[in-house]
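One chain of protein is taken out of this complex; the other chains stay put.
Moving on, here comes subunit A:
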Amino acid sequence: MIKVNNEDMDFTDGMTIEDVLRIKRYSHPMITVIVNGKVIPVDSYSTHKIKDGDVINVIHMMSGGC
């Protein structure tokens, strides 16, 4: 089990940040991903492997007409 924005999410072996974003449907372009307190660079979302128990925060910025 991992935590994503304070909610439990099933962990699967080999899961990357890209997978987490896809499963959660986090498609907003203005996000910052923080894994266990560390900001992950955008270009490693597809390679950064998640570990069981990781705490992930996907911070969405406000934007657009809003």
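Operating definition for what follows: a contact is a pair of C-beta atoms (placed from the backbone, for glycine too) under 8 Å apart; a residue touches a chain by one contact, two chains touch by 3 or more; residues count from 1.
Just so we're on the same page, contacts and distances are computed from a predicted model.
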item: Omitted chain (choose from "IclR family transcriptional regulator", "Putative oxidoreductase YdhV", "ABC transporter permease subunit" or "phosphoenolpyruvate--glycerone phosphotransferase") - UniProt protein name; value: "Putative oxidoreductase YdhV"
item: Residues in subunit A touching the chain absent from view; value: 5-7, 25-30, 32, 34, 39, 42, 57-66
